[in-house]
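Everything on this sheet refers to the single structure shown next.
Let's turn to subunit A:
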Amino acid sequence: MSLMKNTLDILKSGSFDVAESDYKKCGYHLEVKLTESQVRDFAQAMLDCGFYIDFVSAVHVTPCFQVVYQFAHFDEACRINAKAMANAQGEIPTICDIYHGANWHERETHDFYGVVFTGHADLRTLLLSEEDADLKPLLKHADKLVNVETITRKSGGDAEMKPVKKTKEEQTAAE
Partner candidate 1 sequence: MNATYQFIAEALFITFILLTLSGAWLAVKARILMHSVLGLAVCLLGVAGLYFYLGSMFLTMMQILIYMGAVCIVLVFGIMVGYTPRESAERNIMSRNMVLGIAASGVAAVLLFTVAIGRTVWSKAAESTGDFSIEWIGKSLLLNYCLAFELISVVLLVAIVGSIILARGGREEEV
Partner candidate 2 sequence: MQQIIDLIQTYSLLRMLIAFLVLIGIVFLNAIVMGYLERKIAARIQRRWGPMEIGVQGWLQMILDGVKMLAKQLIVPRDADRFLFRLAPLLCFTPVVMIFAALPFSKALYGINLHIGLIYIIAMASINVFAILIAGWSSNNKYSMFGAMRSVAQNIAYEIPILLSLLSVVLTTASFDLQKIVEAQSGWLWFAVYPNLFVAFVIYLIAGCAETNRAPFDLPEAESELTAGFHTEYSGFGFGLFAVAEYGNLFIMASIASIMFLGGWNGPFGLASGPLMGAFWFLSKVFVLMLVMIWVRWTYPRVRFDQLMNLAWKYLIPFSLVNLLITAFLVKMI
Partner candidate 3 sequence: MSTMTKFETTDKHRFLLNMGPQHPATHGVLRVILEMDGEYAMGIDPVLGYGHRMQEKMAESRTWPGFYPNTGRMDYVGAMPFNHGYVALIERMAGIEVPERAEYIRVITSEMNRIASHLLGIGAYVLDLGAFTPILYAFDDREDILDALEDITGSRLTYCYYRVGGVLKDIDDTFIKRTRAFIENFRKRIPMYNDLVTGNVIFIKRTEGVGIITADMARRYGATGPTLRGSGIAYDIRKSEPYSVYSHFDFDIPTGKNGDSLDRYYVRICELEQSLRIIEQALDKLPDGPVLAKPKRAKLQEGDCSFSVETARGVLTYYLVGDGSEVPYKLKIRVPSYSNLSLLEEMCTGMLIADLVSAMGSLDLVIPEIDR
């Protein structure tokens, strides 16, 4: 686990908000919380440590989009999950010139959510067709939209299954 410790140190010295997390429960080893301005520095640090990019995506919450980056390493088991909040206009700096693979992921995120990756040279639609460019299919409906706190893992929260009482309303809602 030397690699993980190493990375942890490097990230801490770079003044990133990084914490170890329970791999058994959430599937990644390190969790990083970024501010909008830190994204590019963080990506550069990741590349310097030899991580590869797994994906870039976004979650639609209030107040704005939470953009998720995941990195992993070829040599050892070390998966890093980073989250950054986009600014109020839904903008966040691109990392596609650092990690070229992020290009398509960012285009896809732009397709689905409308997150604008500033500095991205080519934000044409990728998966959606051109006439659907304004569709933004993954944006949540107002009554489903939740605050970012709701989807944040509670520290020490139990991982047990909560039994569900089947109520009529819920069933219809699910359908």
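A word on the picks: all candidates are chains of the complex that A comes from, given by their letters.
Here is the rule we use: a residue touches a chain if its C-beta (ideal position, glycine included) is under 8 Å from a C-beta of that chain, and two chains touch if they have at least 3 such contacts; residues count from 1.
As the structure is a computational prediction, the values presented were derived from the model and not from experiment.
Candidate 3 is the one that touches subunit A in this complex, out of the options 1, 2 or 3.
Contact residues on subunit A toward candidate 3 in their complex (touch as defined above): 24-28, 47, 50-55, 57, 59-60, 68, 70, 72, 74-77, 79, 81, 98-101, 103-104, 112, 122, 124-130, 137-138, 146, 150-154, 157-164, 166, 170, 174.
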